[in-house]
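Only a single protein chain was left out; the remaining protein chains are all shown in position.
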Amino acid sequence: MQAATFLAYLVAAALFITGIRRLRTPETARSGNTLAAFGMIIALVATFLVTDVATPLSWPLIGGGILIGAVIGAVSAQRVPMTGMPQMVAAFNGVGGGCIALVALSEFYQGRAETWVAALTGLLTVIIGSLSFSGSVIAFSKLQELAFSGSVVFPLQQVVNALIFLSILVLSANVLAGGAIAQALGLPFLDPLISVYAIFVASLVLGVLFVIPIGGADMPIVISLLNAFTGLAAAASGFVLENYALLIGGTIVGASGTILTRNMSSALGRPLSKIIFQGIAAAGGGDEDQEEKEVNEASAEEVGSYLKDEAQKVVIVPGYGLAVAQAQGPMYELMELLESEGKEVKFGIHPVAGRMPGHMNVLLTEAGVPYDKLYDMEDINPEFEETDAVIIVGANDVVNPAAKDEEKDTAISGMPILEVENAKKVIFVKRSLSPGFAGVDNPLFYDQDKTMMYFTDAKQGLQDIAEALRNE
Amino acid sequence: MQAATFLAYLVAAALFITGIRRLRTPETARSGNTLAAFGMIIALVATFLVTDVATPLSWPLIGGGILIGAVIGAVSAQRVPMTGMPQMVAAFNGVGGGCIALVALSEFYQGRAETWVAALTGLLTVIIGSLSFSGSVIAFSKLQELAFSGSVVFPLQQVVNALIFLSILVLSANVLAGGAIAQALGLPFLDPLISVYAIFVASLVLGVLFVIPIGGADMPIVISLLNAFTGLAAAASGFVLENYALLIGGTIVGASGTILTRNMSSALGRPLSKIIFQGIAAAGGGDEDQEEKEVNEASAEEVGSYLKDEAQKVVIVPGYGLAVAQAQGPMYELMELLESEGKEVKFGIHPVAGRMPGHMNVLLTEAGVPYDKLYDMEDINPEFEETDAVIIVGANDVVNPAAKDEEKDTAISGMPILEVENAKKVIFVKRSLSPGFAGVDNPLFYDQDKTMMYFTDAKQGLQDIAEALRNE
Amino acid sequence: MEQLLTQIAIFVIAAFLGWELISRVPNMLHTPLMSATNAIHGIVLVGAIIVIATASDAFTLTIGFIAVVFGAMNVVGGFWVTNRMLGMFRPPKPRVMKRKG
Partner (left out) sequence: MEQLLTQIAIFVIAAFLGWELISRVPNMLHTPLMSATNAIHGIVLVGAIIVIATASDAFTLTIGFIAVVFGAMNVVGGFWVTNRMLGMFRPPKPRVMKRKG
């Protein structure tokens, strides 16, 4: 590779790095993204300049392919509602993985993976890439509620997965051994190339089987795990193609996915393994003891008058339900209203509130909430003591004190929560007493002096509260 | 190079990185240093295993050299008082630079720097290495008050420096041109090798001339600058020797030196260029208008009784004078005493208090102060409002409100300071009204309601205050 | 071999660097971070282009074409949606304070 191209790729990598460095503050983040995109352009241009095509067809194919992909990508990116981010990320991650797998596949087909190093990294790329492709597709269709919603299980699932995985390993060994193993086993038709195809298919299947049993709400973890995979696959193909932009970029993406996955699982208070292999347990809504307990049910008017007369400092805790109900707009209006009453309003955002890390922040900023009002768990928890009212909208798990209760071991045991129970008053805005995703009942519901339960759809409810405030 | 050696060096680099990562908290710092040292051992062992020596003399020389160096290093490291850290760092940095320069020199002598890349990086290494060697030696002798104390200036200094620098450039060009330039100038004796020697000597001289004019108190900046240089030189020789441990380690050291230098100069509120080329101006103690102003002079007893009766929250601000007076011990006793009186005691530490970044922290921890009592400027400044008494021991510049005064432009203008003026009472413990290193008079001295001036040597003074407290 | 070793070296340092970089991104920006990094691994598009360029048989060209489409989707879509998200983060605005009876 010429020095110029090499340096161009290096510059691209440096721009990726700088871009991510700028993601540290909302002020600089956007420019960071632009820088990274710019790096990408440099890498592409550099590639164009050095490729001399084998057939006249090549350029049209390349150009056409990029054009089609770009249009699909841009349109869907422009159209997707912010609530649909998890799907979107899953989709893009999937196509990325697919691209990587196909590239590696063709490396084998063109017989360019002679050295064992090339073969090994190539195999890794095929396996991880295709796995993360099919996995992401399933994740997407789950989140989009196209198919497989909920957790699909069938007997001996784990066993089947294990077998497939094993066969992948054997086939890979066969590839590295130049087909010798197949010969020995008397399966001469399994030459290396065929084996690679088989591996490709098997990995696709494995990806599907790996994701279908996992419940919709655990998808974000799966997605960021797959994101990490794709990153590593990219890095691996950086080895194969001896391209440092790929190598460096891929590695960093891998790190990103790994860290986010780790953060999530620790914010969920349960180890990754548990999430992946017992995601079902969590989804299948735990102990819902239906003996009637008394709650202090309140109306929009009651909530409104309390807020108006007794609350000076208000903290709002948004949850998944807010997103489902599309209630960001009314949420923002309520905030404006309370502030115009001279009250102090802050948002307390749990790391896994919603269905994706940082998802709530995006949803609220979209509605118009300035980001200096959005507080992380660590920052808001100390403030609940001097808070007069906490309005919890479509959230449960992230404020459920049961998580801290040593006695019983629930899906959220050990998960750090927003300590809303320290506030003077707690106002729940949700449709029923039904618990959240983790299916753990919330003792706060039944604390009748502290808690007001306002049963309603989040969107409607917030509008009514605002209405009530105005008419006070 | 065999794969094994290569990987050993890579592991070494990884250990250096992990070591520095652990320097983020006092708890982990020590283990970090150990890890880095361990990495060094791995690198050395790996080197021993692959070197086959040219003469039977080699091993004894290597072994003997390491032994001698190790002993000298260990003994001085063990003996040096914590107040002598700046010198120590300067010394080790110097020998490091020297080592690098000599290695590069021999590369030339043995004619191993054929390619222009090798030659170029080699020259860089020789120049920077020897410059930072001689520079550090001067810095050392200044700080140790062996010689050149204060700032040594002579006419046309800058001009001479410029000339030497120019000649270094020309000679380097000559080396790269294989002596052609010298030929053209009719100086045939200046073959490349001779030129390298000349460059070596010239750089040594330049290092000396570069440092002697700079005042003793600005040395830390010079040192960390030279530290950055040595790091870069090490990285450069990593290029020459194609050794990644050197390359990576050196680069990181370079970054460290650069960042610390930048921090210091910004904490000093003046750009680096100014510090280096006008270090003299600062050293020559600015405006000391000697018209007698009234101050509220206090005795140990007065200070003691105020602390005992009226002060509940006390912040102590140590400065360079504390170090000079070796008053850390008495400082610690006073803290213990005040705490035993049930008072809250904290230390407010300015980034450039003392004569080296973080120097005060080391001195105080040595005296026995637990590090959770040591507060950075940002953390302590908001607390001065509710502080009853600030005891300023041997410090002036870092608490001098003149720095914020827009009208007059002084050596400390724009330097962020500890805002002690917000506290109820300010107690200075110093020998006189004379200003600090920057030579800027401190208006606080003359604020007779707020300030108590206790004129004494820090050590004696603190002991007397403690005494007074006991006898109350 | 040399080649492989240097690649490993780069991989190792890049991994350290990645860890440092990502661990400093605040929770607030984790969704944009995810989609941005997502876009970055689309750099494999480069590989896909090379595949087409070097191929002359229908099979490879088809594979390459699909790969290019996928890659382009990943890159363009990823950066685009991230940009859209980050565009919504409004700077702190002066507090509204008009009381009403």
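Going in written order, the chains are labelled A, B and C, and every chain counts its residues from 1.
Assume contacts are C-beta pairs under 8 Å (C-beta built on N, C-alpha and C of every residue); 3 or more make two chains touch, one makes a residue touch a chain.
Since we're looking at a predicted model, the values are computed, not measured.
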**Among the chains presented, those that the missing one touches** = A, B, C
**Item:** Of B:Val152, B:Leu260 or B:Met331, the residue in touch with the unshown chain
**Value:** B:Leu260
**Message:** With the missing chain put back, one of B:Leu23, B:Ala198 or B:Val295 would touch it. Which one?
**Reply:** B:Leu23
**Message:** Applying the definition given at the start, please give the residues of chain A touching the unseen chain.
**Reply:** 3, 6-7, 10, 13-14, 17, 244, 248
**Asked** Mind pulling the chain B residues that touch the left-out chain?
**Response** 12, 16-17, 19-21, 23-27, 29-30, 32-34, 36-37, 40, 43-44, 47-48, 51-55, 57-58, 61-62, 64-70, 72-74, 76-78, 80, 82, 85, 88-89, 91-93, 95-96, 98-100, 102-103, 105-107, 109-110, 117, 223-224, 227, 230-231, 233-235, 237-239, 241-257, 259-260, 263, 336, 339-342, 349, 351, 356-359, 361-362, 365-366, 368, 370-372, 374, 376
**Item:** Sites on chain C contacted by the missing partner chain, in the whole complex
**Value:** 6, 9-10, 13-14, 16-17, 20-21, 24
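Everything below uses one rule, namely that only the chains that are shown with their structure count from here on.
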**Message:** Need the central chain here, defined by C-alpha centroid distance to the all-chain C-alpha centroid.
**Reply:** C
**Item:** Distance between chain centroids, defined by C-alpha means - chain A, chain B (Å)
**Value:** 46
**Request:** For chain A and chain C, let me know how many angstrom lie between their CA-based centres, rounded off.
**Result:** 14
**Item:** Rounded Å distance, chain B centre to chain C centre (Cα mean)
**Value:** 41
**Message:** Give me the residue numbers in chain C that touch at least two other chains, ranges are fine.
**Reply:** none
